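FYI, not all chains are in this one, though none of them got moved.
Note that the chains are named A and B in the order they appear, and that numbering of residues resets to 1 at the start of each chain.
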Amino acid sequence: MNPQYFSLEKLAHLVQGECVGQQDLQVSGLASLEHAESGHLAFVNADKYIEPAEHSKAGALIVTEALKAQIKTQQNFIVVANPYLAFAILTHVFERKHTAKGIESTAQIHSSAIVADSAYIGHFVVIGKNCVVGDESVIQSHCKIDDDVEIGKQCFIDSHVTLTGQTKIGDRVRIHANTVIGGEGFGFAPYQGKWHRIAQLGSVHIGHDVRIGSNCSIDRGALDNTILEDGVIIDNLVQIAHNVKIGANTAMAAKCGIAGSTTIGKNCVLAGAVGVVGHINIADNVTITGMSMVTKSISEAGSYSSGTPMLESLHWKRAAVRFKQLADVPLTQLMKKLDHIQSQIESLESTRLRNNYDD
Amino acid sequence: MNPQYFSLEKLAHLVQGECVGQQDLQVSGLASLEHAESGHLAFVNADKYIEPAEHSKAGALIVTEALKAQIKTQQNFIVVANPYLAFAILTHVFERKHTAKGIESTAQIHSSAIVADSAYIGHFVVIGKNCVVGDESVIQSHCKIDDDVEIGKQCFIDSHVTLTGQTKIGDRVRIHANTVIGGEGFGFAPYQGKWHRIAQLGSVHIGHDVRIGSNCSIDRGALDNTILEDGVIIDNLVQIAHNVKIGANTAMAAKCGIAGSTTIGKNCVLAGAVGVVGHINIADNVTITGMSMVTKSISEAGSYSSGTPMLESLHWKRAAVRFKQLADVPLTQLMKKLDHIQSQIESLESTRLRNNYDD
């Protein structure tokens, strides 16, 4: 719990920024503008944070040149082009690192498994036949690494993760606690009123630099593999069904669910709790807003949504009743009808005018 | 499995109720009106349960004075002002208590951790550096209590829970199985087409008397802490993102998801599967109905909803098509247009009448 100190100059150097003010200021940590104290470094990312920055007790600020010019009350700065990125980089300086190496005495590792000397295997971890754990990877306590699972280098697998279904994982992959990867896909053949289980024979292939949150379920494929390409990032409680393929650098917020055999492109962003139906394709660079239901393929990059806006409940009930009625209201016909009526009236009025004129 | 018996009088005393009928009736348990047998005590909470109560085989009933007067077939009662509360209290009498104390031989506890003598630590639990477990707390098997986590008194932590990120937990907190608290928040800075991980440096602070269900994910803050105030109750499979703050006594049903940096007030109720976007504020005493999508701050107490009502699928499809068309139907203009047409017609009709009159 002893904080570690870094000089402002050193931190500026780490993000290739310009150090302005007290070069030897000792920084003990990063903090938000609101909660920062004099030993803290905070960041300012937009004009709307100038006022909070001026009232912040932070010892120094990460800013752009333009923002620095507008903040009058502060003396110490790290000036960079992209303060948020600089902040992201500096979080790693202050993060606690896992330093232990080796295998805890209580771990159960099959004799055929290959575990790098520089890896760490926590208490009560079980590693099955033919598994591989690469250099500097950390497997936290209670993980189950089932037979034939392979884990690359510098991975971090948190406690209670279950890796099964012969899953293959690249380098620098982070998997958070209690997630299950390679579990059996939900495949059943209906026959004579019963469900006949289809044993799942595919696997899960995960690329490099993938991040998966806690309590996620990523199922093995039925025949082919479920695939997460390099750089995919996934939040907590996400469901990825069998044979889904997710393109490189796609991000998925918490509680998303992707049904079987769907392909999602590269660089997509799915906000929280989005649901995507099975057997469709989503193009690259697609954004789906929160809680949307995607029921068909998307072939064009862009932003897509579904749902209804939140309303006060009584207001909502009235609107919801009308939604039901909509089924029997031919809206486009109604518009045409109205236009038609309008022209009939104009015709009638011109007749009236003529008649009046005739008078 | 031997049932324990309590006299009706004793149970009445425990809820400060009036015992009517056979004082020494031996009660072996609580049951629903429908499934109760002669040794069981059931409760009646509203007029609509009078008929089921009259047909129930329960040996005795918890009722109000008013309900008692209407139930003709039963002789034995505990009469109270609030039967549901009395029932809630009596469930604790018949609940199996965890009585074991001490540390199971297989647990792995770091020498710097402080575990109260009256606590129970189950098999294969791992407790890291500087952890604290308070008096009479129960940590079930396979839990991972990571470095610097602190747990108060009389807590109950069920199996496979992962507590990490230096989480601090108050007294009488209950956390159900396979939940993850203090996992890394989902923070990434996009730069040049890739996601740069932001190490999460905040923690999770949980107050007293908090209840968290199974398979939940509550992430540590990025810089500041994620906070659950006293008396918060949370059901299963709930996602609480980094830097969320939840006010005292707020209840959240299963499958809710709260995105990052959102503040929810005190005494709120979120029904099942509600989604709340990040960086907003929800006032005290707000109710959100099930599966609603909250996309902006709520400043007034009240009830809020979104979504559409369930319909037979063919009906729904017609309504859904019309929802799409709505985008191009200027509803308010349409209403005005209709009113305008109405007045034009009235004008035309008066002309006709005049004309006719002129005839």
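The rule is simple: a residue touches a chain if its C-beta (ideal position, glycine included) is under 8 Å from a C-beta of that chain, and two chains touch if they have at least 3 such contacts.
Every value quoted in this text rests on a predicted model; they were computed, and no experiment measured them.
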Same sequence throughout, 2 chains drawn here; counting the entire complex gives 3
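We adopt the following convention: only the chains that are shown with their structure count from here on.
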Overlaying chain A on chain B by their Cα positions calls for a rotation, in degrees to the nearest 5, of 120
Residue set of chain B touching chain A in the complex reads 106, 108, 124, 126, 130, 142, 144, 146, 148, 160, 162, 164, 178-180, 183-184, 186-189, 191, 193-201, 215-217, 219, 222-224, 237, 239, 241, 255, 257, 259, 273, 275, 277, 287-289, 292-296, 302-309, 311, 315-316, 318-319, 322-323, 325-326, 329, 334, 337-338, 341, 344-345, 348, 351, 355, 358
Chain B partner, complex, touching residues on chain A are 1, 29-32, 34-35, 82, 84-85, 87-89, 91-92, 94-95, 104, 106, 122-124, 140-142, 158-160, 174, 176-178, 209, 211, 213-215, 231, 233, 235-237, 249, 251, 253-255, 267, 272-273, 290-291, 307-314, 316-317, 320-321, 323-324, 326-329, 331-332, 334-335, 338, 341-342, 345, 348-349, 352, 355-356, 359
